[in-house]
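What you see is the complex with one protein chain gone and the rest in place.
And then chain A:
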Amino acid sequence: MDKEKFVLEMHNINKKFKNLLANDNITFKVRSGTVHALIGENGAGKSTLMNILTNIQSPDSGQVYLRGEQVNFKNPLDAVRHGIGMVYQEFMVFPEMTVLDNIIMGFEQKKGIFIDYKESRRKVEEICKKYEFNISIDAKVDGLPVAALQQVEIIKVLYRNADIIILDEPTSVLTPQGVESLFHAIRFLVDQGKTIILITHKLKEVLEIADDITVLKNGRVTGTLLAKDTNELELARLMVGREVILQVEKPEYNIGEIILKIENLSVKDSSRVERVKNASFHVQAGEILGISGVAGSGQTELVEALVGLSNGNIEGQILFNGENIINETVAKRRKLGIGYIAQDRSAVGTNKEGTIWENAIMGYHRTKGFKTKHLLDYKDINSFTNKIIKDYAVKVQATEDKVKTLSGGNIQKLLVGREFLQEQKLLIIEDPTRGIDIGSVEFIWNRIIQMAKEGVAVLLISHELNEVMQLSDRILVMYNGSIIEHKNSRSLTEEQIGLMMLGGEIHEA
């Protein structure tokens, strides 16, 4: 590996935020024409390192060498001019504009004071042809699917003549087919001589696509390896510093009475489309009921109906401890002991602009404690917030900080702690581990099992099939609004459930 030519070298990079050492003497070398995966948990320093490379942040110390020469970018544009292009996790698109306008923004071909659309179009079409991107460049970005948006972003960096392309968590928004075609594109780009830096924490993907891997943990490099010489277990160990086997131990315990019973529930959305069709099922105390399904099969509408957020037309019965709660408000349902962990933690689960302590009591500020009579009881709030932080290992600097300063995994832990530390009878949990690191995933999984063991009924709705299979006592599949139950759901294989999720039928063996 040493004899090969490095296109990019970052030596002894240090960066400190307040008292957090984000990058601790990191050395990161990328060989030309390879896919180099940069992996690590949330908050391991991946983003900081890349921000230093693209000069959005400047390092406290350290040097960057590009093609053997030391470089010192003055601004982000300078990095772009040197051939470093970044595709951000949150796409930087202009929805109301065409694909072409999106791509040329800031780097227009000019004729006098005007944009030379003919030349711009020619250049973009040439890139699309060369790298086999099939996209209509006059379409408005508004209506494009996520996978196409990602292509737009990649074409954008290619248009700016990038040799080194950084992809930040590119697969987190894609369907399996989307991932497949992205990987195809990545391989093709590398064949054409480009270098790819892939930021991710999905180990399977890393092993599939990467040539080299650099692992970060707590701001330090814990390993630089060749993908072909390593395996998931080793990478997981380097990432979290212990053997994480993503298989949880589920102890045996008794399952109690029925807590939640749904009978003939139908939900129509605001445009009168039936999203949940005649669903009937129940959840018992101490049981984890998993619902899997392809995104958009009606899970969202089902959950909204259960939690009381639905603004559509609901029919049927939602029996909670035998009492129909279908017309109750959200506050009433919470008071009854229904906890909810939303899929979208930043838009629904938390108030990003609020402080950590505000979010820690959010939703419970009236139903339970936290008030003397009309005023907030700061002592109580503080002790509760600190309890969440301690019990749920949330990494924070101060409880007065805004939630948006936390990483995704930490926000999720805060949210989980808030719901789990209340006296709940039923927990409705949606995608609890979406986009967070392995350490946090394992932690949250164990907490869910712990809650079930203590007699809470858990309804787990997840798009990660593995998650549902690992945790659930029973598994339901949701397909096109209907609930499909299999008698012996625990005995089903991943392939069989996958088939059911796509509308196939399983015959009793």
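The working rule: contacts are C-beta pairs under 8 Å (C-beta built on N, C-alpha and C of every residue); 3 or more make two chains touch, one makes a residue touch a chain; residues count from 1.
Here is the rule we go by: contacts and distances are computed from a predicted model.
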{"item": "Absent chain [UniProt protein name; select from \"Cobalt transport protein CbiM\", \"Potassium-transporting ATPase KdpC subunit\", \"Thiolase family protein\" or \"ABC transporter permease\"]", "value": "\"ABC transporter permease\""}
{"item": "Full-complex contact with the absent chain, from A:Val146, A:Leu233 or A:Val273", "value": "A:Val273"}
{"item": "Contacting the left-out chain in the complete assembly, out of A:Leu49, A:Leu66 or A:Ile104", "value": "A:Ile104"}
{"item": "Contact residue for the chain not shown (choose from A:Leu49, A:Met86 or A:Ile411)", "value": "A:Met86"}
{"item": "Chain not shown, touching residues in chain A", "value": "75-77, 80, 86, 88, 92-97, 101, 104-108, 110, 113-115, 269-271, 273, 296"}
